[in-house]
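The complex is shown incomplete by one protein chain, all other protein chains being positioned as in the whole.
Labels run A, B and C following the written order; every chain starts at residue 1.
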Amino acid sequence: MSAVLELEHLRKNFGATEIIRGVDLTIQAGERHAIIGPNGAGKSTLYNLISGLHEVTSGKIRLRNHDITNRRPFEINRLGLSRSFQVTNIFPRMSVFENVRCGVLWSMGCKYSFWRRVNGNVEVQQRTEEILESIHLADKRHIPASLLPYADQRALEIGITIAGGADVVLLDEPTAGMSHTETARVVALIREISQHKTLVVVEHDMSVVFDLADRISVLVYGEIIASDTPDNIRGNRAVREAYLGTDFV
Amino acid sequence: MNTSYLRKLLLGTLLGGLSVLPAYAAEPVRLGLIEPFSGPIASIGLETLDNFNFAVEAVNKRGGVLGGRMIEMVPLDNAMNAEKSTQQVKKAIDMGIRVVVQGVGSSNAINIIEYVNKHNKRNPDQTVLYLNHAAVTTEFTNELCSFWHFRFDANVDMKVAALATQMGRDPKVKNVYLINQNYAFGKSTQEASNKYLAERAKHIKIVGDDLIVPFGKVQDFTPYVAKIKGANADTVLTGNWGPDIIRLVKAVASAGLNVQFYTLYGGLPTTVNAVGTEDGMAVHMKQVTEQLVEDDDRKDLQPYFESYLDKFKRTWYSDRIRFTVEMFAKAIDKAGKEDPEAIARALEGMTFPGPHGQTMVMRPDDHQIQLPMVISEMSRDVPKRFIYEGKDLGIGWKTMNWVSREDLTLPTTCKMERP
Amino acid sequence: MAGCVGLSAALCQEGVSVVQVLLFSLFNGLLYGMLLFMLSSGLTLIFSMMGVLNFAHASFFMLGAYFAYEISRLIGFWPALFFAPLGAAVIGAVIERYGLRTVHKFGHVAELLFTFGLAFVIEELVQMIWGKTNKPYLIPSSMDFTLFTWQGLDYSAYRVFMLLTSVGIFVALYWLLTRTRVGLIIQAALSHPQMVGALGHNVPRIFMYTFGFGCGLAAIGGVLGGNVLGTEPAMAIQLGPIVFVVIVIGGLGSLGGALIASIFIGILTNAAVSYDVPFGPFFALFGVSSATDIGNDLVRMTSGSVSSVLPYLIMVLMLILRPRGLFGNRDV
Partner (left out) sequence: MSMKGLLNNYGVWMVAALIILLVPIPFGSGFALSIASQMTIAIVFALAYNMLLGQGGMLSFGHAIFFGLAGYFTIHYLNWMGQGVVSYFPVSLLPLLGGLVSMVLGVLIGLVSTRRAGTTFAMISLGFGEMVTALTLIIVSFFNGEEGIQGDRWVGPEPLGITFGSDVQVYYLAGAWCFAAAVAMYAITRTPFGRMCNAVRDNPERAQFVGYNTQRVRWLAFTLSAFFSGIAGTLHALVFEHVGFETVDIARSGFVLFMVYIGGTGTFLGPVLGAVLITWLTSILSNFTEAWYLYFGIIFVTIVMYAPGGLAGLIFMHEPIWLTDPRLLRRLLWPYALGLASVLVALVGIIGEMEMIYHLSNDITGEFVMNLYGFDISLRNTVPWVICAIIGAIGLALCRKSFPLVAQHWHQVMHEARERVLQ
C-alpha cells in the first residue's frame, strides 16, 4: 500500500481562533478511512482545507505526488479528489440526470466546449446512466433535484461526488438526518461505490463508522489524538476520555 | 393630444403601406413635428408643440396657405432618441407628410439631415423637407449642409460672435472665464469663444478655459467657483445648459462672487425658474436671443405676444418658431404647391422683417438664416416682467444692445448640392 | 512659471500656494463629501444588514427634496427638515414591507432588480406629481447670508449648517450603534446577519425599520441638498451611482468607511478640478501624440474634465483588487 493523501502539520486559523492545530495524517490507497470527533472539532474545516475551499494557514497537503496545498478546488478535483457536503449541495433547478451529468462532464474531456452537443456525447450519456443506476435514481432522472425526498438528495450528492471518477472520495456525514432504513441503504451504496477507491468519511453515526472503516482517526479540538484500526480505537483510553465518554458502544 | 389626432395616427399606422395619399384642396398641409414628447425633457417638446400650434393658428386665421388650406402640426415623439427621430421621419413619410420640423437636440437633427438626404436621393419622387428651428451645430450649414435642410436659428458661431461683440463693447469685461460642457456642442462653443473673443474683443483676456463632464454629472461646482475667483475673472462665458448651468450659477451666487454671466442658454425659462431670480440677478445673467418681445421696436407684434401670454400664461420666448412658420407659409404660397423642392427653392434667399428694422435673410448658399441678435440682461427694472407657468418671476429681460445682421454674417464652407 | 507644474495655472498666477489650494480642496471636498455621507450612511446600513444594494436610494433623496419643497412652501423650512425625512422613511418602510419582502425569497439579484425598477417608478411618479421641470426649492432666507469669507469665496450659513448637520448625523449614528441596545443588535446584524434571527429578534421587522431609517437619512440629504443642487426629476439618477461608489469603496458594514469614502470622493473630485492635472504626459508615456485626432483628444484630457468619472474608475479598481472596500469586513 502507498500513501495517497498526506497532511503535514496542517494548521488553520480564523482570525485569532485556531481551528486546526497541526494535523498529521496519512491515508493509504484503497483504504476506507473514517474521521470522527465531537461537534466543532474541525472535521468539516479539515475537508474544506483538503478540497481547496479554504486557505491553509500553514502546513502541507499532498495528493499522491502532487502538492495540493492552497490549490483551487477545481484543480484538486481534476487531480482525482472529490468531496461531498454535509449540507446537501446539489444543482436544485436541474433534473437528477443533469446533476449527475455535471459531475461527469469534465472527466470525459468536455471541458468548456460550446460547439458540441452535450446530448450527442454517447460516452457521457452512458457514464451518467451508470452512475444513476448505481445510486438507484435512474427512474427519477427527470425530476428537478430540489423536489427529491431528502434521502434521495443525499444519494444524488454522493452520485455527483463520484461521477467524475475521482479515486479519492471524501464524504461529509453522508447519513446525517436519516432514518435507520435510509442509513442502511446509503451505507450499502457507499460500500458499493468505494470499491477500488480511497474513501475518507466524516460521520457521527458510530455504527456506520465501525461498519465501514478500515481505519479511524479521532479529531478533537483540531488535533488528531488517535489514528488506528477500529478495534484499537475502541480500546483506546485517550479516545474514550477525550471524546467518546461513557455512551460509547 | 386630441381624438382627431389619435384617429389619424391609427389610420396612418394602418395605411402606412399606401404612402402617398392624394391631396385634396381642403386637406391640411401637415408638418411633422419631431420632438421629445415623453421622457425627462418632454416639457421642452410639449412647449415647442404649443408654440408651433400657436404660430400655425395665426396663419390659419388669415386663411391658411395655398388658397385656403390649413396648416396642421402632427406631433411625432422621438423620446429624445436619435434612432427614434429617423423612425419618426419614416413614419411621417408613410403618413404622406412632406415637411418635418425639429430643433431639440443636435444628435436628432444630424440624423434627420442624413436620413432625409439619403431618402431623397433614393426616392426622388417622394422628397421630404426639413425645417430646423433650434439645432445649432455650426457644421449643419457648413460641411454637412444640405439642400433639404433649412435652419431658422442662429448657429453656435453666430451666437458666440454676438456675445463676443457685445462683450467687446462692455468696458466692465476684462478677464473672461470660459466654462463649457465636454462634448461636441460644448467644445464648439469653446472654440468659437476663443476665436471670436480674439477677433471682436481684443482687449479681453481669457483667464480660464474649462470643460466639465456634461449632463448633470458634476454635482459640486465649488472648485470651479474657486478657480474663477482665483483667476480674477470678472465675466463667465458659458454654453452650459440644464443642470450644468443651474448648479454653476447657484454655486457662484452662493459664494458671493462678483462676476457677470454671458450665456447662450441661461435665459431658457426652465433655467431661470430653477436658478431663482435672486441668484440670477446676483450673477447679472445675460442671454443672446433673436429678439426680445418686450422691446419697443416689436410694437407691431405686441398683440401676438399678449394673446400668447393670455393663453399659455407664459411669456413668448422662442420667436424663431413664429418666423419659421411664417416663412414656410410664405414659401409654400410662392411655390404654389406642396412640393418640398419648390418650397425649398422659394425659401432660398427669402427675406422677412426682423427686429430693429432689419430684415432676416435665408442665405441660399448654406440655408442658414441671417439675422441680427439681441443681448439682454436680467433686470428688475423692466416694463414687462417675465411670466412663467402663470407666475410673475419679478424680473424681466432688458435689452443691453443688439448686433446687426451684417456683423453676424459669417462665411460658410458649404458646397450645396442641388437636385 | 516653473513652480506651477500640475497646479491650476489660474490659481498659480494669483500666487496662491500649493498648500492653500490643498487646504481649499480639502475644505470644499469635506462640504460635498458630507452631503454624500448623508446618503451613503443610510445605504450602507441597508446594504450591510439586508444585503440589498438599494438602487432606489437616491430616489428617496429626491423625495426628501420634493417633500421639503412642498412643506417649506406651506409651513417653512424647519418643519420640512423634520417631516420630509419622516415621510420618506414611512414610504420606505411600506415599500420594504409590501415590496422588497416579497422579493427577498428570490435572492439578491431579484432585490437589486426590484430596487432598479423602483427607482424608475419613483422618478416617473415624481414627474407625474410635480411635473418634469425644475422646482424652485430655495435656500431658507434665514440662513442665506454669508457666515465667513475664505480666499475670496463666501460661505453661507446654510452650507455650514449642512456640514454641521451631517457631522451631527454621524455622531448620532455612531452613538446609536455603539451605545444603545438597538445599535448593538444592528451591529451584530452588520457582521453576522444570520445570527440576529437566531437570537430571537424579529428579523423582518428589523429589516423594515432599517430600510425606512436608511431612506429617511437619504431624505435628510435631499432636504439639505435639494436647494443647492437643484430639485428636478433627474436628480436621483445623477447622484445615485456615485453613492454606490462611496459605499463600495468605504466597505460593507462600516459606517466609518462610508464617512471616509464620502469625504475621499468629495476631496478627490474637488482636487481633480483644482489641480487640473493634464494627462498629456501620461499618455505620452505610451507614445500617444497629439498628431492624430484621437491622440489629440487624449492628450488634451485633464483631471478636471474627467473629474466625475474618476470615482467609477476607483470603484472598479477597488472591486478588482480589494472587494471588501477600505474598511469592510465582508466582501460585496
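Operating definition for what follows: a residue touches a chain if its C-beta (ideal position, glycine included) is under 8 Å from a C-beta of that chain, and two chains touch if they have at least 3 such contacts.
Here the structure is a predicted model, which means the values were calculated and not measured.
Novice: Of the chains you can see, which ones touch the chain that is left out?
Specialist: Counted over the whole complex, the chain not pictured touches A, B, C.
Novice: Given the contact definition stated above, which residue among A:37, A:103 or A:174 touches the chain not shown here?
Specialist: A:103
Novice: Which residue from C:26, C:86, C:188 or C:306 sits in contact with the chain not drawn here?
Specialist: Going through C:26, C:86, C:188 or C:306 one by one, C:306 is the residue touching the chain not shown.
Novice: Taking the full complex into account, find the residue in C:163, C:208 or C:298 that is in contact with the omitted chain.
Specialist: In the full complex, the listed residue that touches the missing chain is C:298.
Novice: Looking at the whole complex, which of C:21, C:53 or C:138 touches the chain that is not displayed?
Specialist: Answer from the full complex: C:53 touches the omitted chain.
Novice: Could you pull out which residues of chain C are in touch with the chain that's been left out?
Specialist: Residues touching the hidden chain, for chain C, are 51, 53, 99, 102-103, 106, 108-110, 112-114, 116-118, 120-121, 123-125, 127-132, 241, 244-245, 248, 292-294, 296-298, 301, 305-306, 308-309, 312-313, 315-316, 319-320, 323, 331-332.
Novice: Using the touch rule from the top, list residues of chain B that touch the missing partner.
Specialist: So the residues of chain B touching the missing chain come out as 1-3, 6, 9, 13, 16-17, 19, 37-39, 42-43, 46-47, 50, 77, 79, 81-83, 86-87, 90-91, 93-94, 105-107, 110-111, 114-115, 118, 122, 137, 182-185, 187, 213-214, 217, 311-314, 389-390.
Novice: For chain A, which residues reach the chain that was dropped from this view?
Specialist: 51-53, 72-74, 77-78, 82-83, 85, 89-94, 98, 101-103, 105-107, 110-119, 121, 124, 160-161, 163-164
One rule holds in what follows: only the chains that are shown with their structure count from here on.
Novice: Among line, ring, star, complete and other, which best matches the way these chains touch?
Specialist: other
Novice: If you average the Cα atoms of each chain, whose average lands nearest the overall Cα average?
Specialist: C
Novice: Farthest chain from chain A, going by mean C-alpha coordinates, please.
Specialist: B
Novice: In whole angstrom, how far does the Cα centroid of chain B sit from the Cα centroid of chain C?
Specialist: Roughly 36 Å separates the two chain centres.
Novice: Between chain A and chain B, what's the gap in Å when you average each chain's C-alpha atoms?
Specialist: Averaging C-alpha atoms per chain gives centres 74 Å apart.
Novice: Using mean C-alpha positions as chain centres, tell me how far chain A is from chain C in Å, no decimals.
Specialist: Computed value for the inter-centroid distance: 48 Å.
Novice: Where in chain B do residues touch two or more other chains at once?
Specialist: Expected reply: no residues.
Novice: If a residue has to touch 2 or more other chains to count, which residues of chain A qualify?
Specialist: Residues: none.
Novice: Tell me, which parts of chain B touch chain C in their complex?
Specialist: 40-43, 182, 207-208, 210-213, 216-220, 222-227, 229-232, 243, 246-247, 250, 254-257, 270-271, 273-274, 276, 278, 389
Novice: Over in the complex, which chain C residues touch chain B? Could you list them?
Specialist: It comes out as residues 8, 10-11, 13-14, 16, 24-25, 28, 31-32, 127, 131-136, 138-139, 146, 149, 151-156, 158-159, 228-235, 238-239, 242, 266, 269-271, 273-274, 276, 304-309.
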